[in-house]
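If you scroll down you'll find the structure; I have some questions about it.
Only a single protein chain was left out; the remaining protein chains are all shown in position.
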Amino acid sequence: MSTLDDKINEINRLAIQITKDNDDDRLMNLSIGPQHPGSGHFRIVIKVDGDYIVYADPDIGYVHRGEEKMSEHRNFIQNIPHLERPVIHDSTNIIYSYSLAIEELIGINPPRRGQFVRAIAAELDRLVYTTYWLAIYGIFLGHSTMFMWPTGDRELIIDLLERMTGHRVTHAFSVPGGVRNDIPYNFKEKCLTQINYFEKRLKEYEDIFYNNPLLRQRTEGVGIMNKEDAIKLGVTGSVLRASGVPYDIRKVEPYDVYDEIDFKVQYMKSCDTFARAYVPYLDMKESCHIIRQLLDKMPDEGSVREKIVGNVKAQPGETYRRVESGRGALGYYIISDGSTKPYRLKISTGSFRNILALPFLLVGSKLGDMPAIYWALNYWPIEADR
Amino acid sequence: MLKDLVNPTNVNIYVSKLSDVLIKAVEEPLGYAINWGRIYSLWPVHLETGCCSVEFGAASSPRYDVERFGMLEAFGSLRQCDLIVVLGTVTRKMAPRLRMVYDQMPEPKYVIAMGACAITGGLYLDSYNVLPGADSVVPVDVYVPGCPPRPETLIQGCFLLQEKIKRSKIK
Amino acid sequence: MNTATGFIKAIQSGTKHIVMKRFTLRYPEEKLKFTGDGYQFDPKKGVGIAGTRGRHILFHDKCTGCQLCAIACEGIAEAITMVKVDEQWKQNKKSIMPQIDYGKCVFCGFCVDACPFYALYMTNDYELSAYTKTHLIYTPAQLAVKPRDDGEVEIKMGKRGAYHGR
Partner (left out) sequence: MENKDNSFGQLIDTSKDLDNKITSNIIKSAIQNFNQKIQLVYEKPNRSKIFVNNESLVEVALFLRNTYGLDHVESMSGTDFPAENEIEINYHLGSYINQDLHPYILNLATRVDRENAKSNSLINIFPSVEYFERETYEMLGVYFVGHPRNEPFLLPEDWADLPPLRKDFKLKGR
């Protein structure tokens, strides 16, 4: 008998000691991803105290493919297919700034009609990216309709882009010197009808998703990043604009034909997750306006491409060109030594800059808010990893 | 005479013979039934290895709606899945995780390699961080080419996989 | 906005879709119709002709075996290799023609841009899935086959929303 009692006492004593001695037991380590319905190609190490996150450390690099090193071994045209892979559903924009940089290094100017076609493709791609982002945001918050509607309406835009470029998502459409092919016959009318229909559908998103009291409760006042913090962290794109800084590369440093286009920079001052989720939606509405203007102002005739040979040589020098992509400023820093290949190529992407804000926003918030905060950062893991 | 036939040793033999006949009679239809069940409940693991996940998402969109065929219903739990779609590039950092996920899945399990990167490494043939294809990590049943493949191609690949399952013998 | 109004509006906007047309493309029965016969390139003008970038088509009577497509693909995916063919053509002294490995091909179409003799185009064929890797390698003879012409459905706009129709 005594032995059993002793044992029980011993166990109780040990158990009490363990829970007492180790304060770290209060903290639980969570590793979210890479196999997790709400993570994607991304892992985040989180420590929670009860329900509150006290430590967050993003562990990225699951899709790091060494694009910057690879591009040193390919010529300027051969670089296009692999450089657009980081964001395949926003591939015109990621090649747009590359094209601008190479055009500057080679010293050519695309024809005017080519510039318009490229801008149309870029705006359509922004719609494709943002609708996909919105669909995943819907499924993150458990709103299945918001997965189905944007993915369905996204196909309208993908259909347009496919007619225009020849592939659903990886277009390889914008090249240094313009675009690869002219728009097909009666594209203009089709584009206008589908964009008008898409815009009508966008209004319905507001009713079912953005004005939905459940979404409001999950996002309003959650993950606040005020203006000073946003500037300090150097975030970009919709995350920055949601914090009350009206900064859009299309406006502040217009490239190609954007200085002829009349549009507003959409921004909000509420600085919370709802603002970060709402600004891309406002951007989509603005994109529809821009596309209509571009179609209207586009010259009917003319060449679309200044043909360059595959092994074109660049002037020695360096350049930094950027465009406004779906996730913010997307810059290419290219150093050329006068050969047919870049000496060094650096992609500065919006995702890589925005992910810095994730630990800042997560620490102190509740675990249940993690998906809402994480995906509202407009983060696409592959683009950050490159 | 009858007594000889029905002694305990003989009964054992009869029963075993009868069960052999029964198994033979049942095996094929039963296997067919089990396979039939399997092909219409292909549940994939939600492990995104690369950028083909965008077109995987598009495949479950209202336009293509693969759930019409009872497959690719995403967001299942790992332990209840029988299909893993390798969605693109397998990097060195992701490869151990991919194998880990594959090992945790219950038998029978099937693998679809989606996209050029998952088949041979594709564009990243000389990259320092990309493996030349998913079949160096997991055995692959069906290859779906494209970069990324159209959702139609993925659906066609799933039809091929269904055909393969239909013709396989259950153990 | 009031919470109750928000819910009612959300439900209302969803309910409207009961009467909307089905957007789904019934894939194996119906196939999409594309703009043209596939992506083509006009070397004289220096611009392409819009079209879907699917499997390639090789015109044996025009291919000269100049390897420009293979050189273009060298830095992209190394999908094209030049192989010997049995046929004899006047313009193709070496009798070599491209063979494409679709396990590597990324359908960027830069090989089509590189071809100066109108010999290599792309088609609307996209159904290429296979059980083994070797089935993905298309020989010049296989590449010469014109895909069967089907696909007649495209997105249409109606009063009850977008749908796929003829």
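Which chain is which? They are A, B and C, in the order written, and residues in each are numbered from 1.
Everything below uses one rule, namely that a contact is a pair of C-beta atoms (placed from the backbone, for glycine too) under 8 Å apart; a residue touches a chain by one contact, two chains touch by 3 or more.
The structure presented is a predicted model; accordingly, all values stated were derived computationally and were not measured.
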Displayed chains contacting the withheld chain: A, B
Chain not shown: contacting residue from A:7, A:26 or A:232: A:232
Selected residue (touches chain absent from view) among A:245, A:295 or A:367: A:245
Residue, one of B:38, B:63 or B:93, that touches the chain absent here: B:93
Residue ranges of chain B at the interface with the undisplayed chain: 91-93, 125-129
Contact footprint on chain A, counting only the chain that is left out: 60-61, 64, 66, 68-70, 73, 231-235, 240, 245, 247, 252-253, 316-320, 322, 329, 331, 333, 335, 337, 343-344, 346, 348, 352-353, 355-356, 385
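Convention: only the chains that are shown with their structure count from here on.
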Centroid distance [mean C-alpha coordinates] between chain C and chain B, Å: 27
Centroid spacing, where centroids are CA-atom means, of chain A and chain B in whole angstrom: 32
Where chain B touches two or more other chains, by residue: 62-63, 123, 147, 150
Multi-chain contact residues (two or more partners), chain C: 23, 76-77, 106-108
Sites on chain B touched by chain C in the complex: 62-65, 68, 116, 119-123, 125, 141-147, 149-150, 152-157, 159-160, 164
Sites on chain C touched by chain A in the complex: 1, 3, 6-7, 9-10, 12-14, 16, 23, 34-36, 38-39, 46-53, 72, 74-77, 106-110, 113-114, 122, 154-155, 157, 161-162
Residues of chain C that touch chain B when the two form their complex: 23-28, 31-32, 76-78, 101-108, 126-133, 135-136
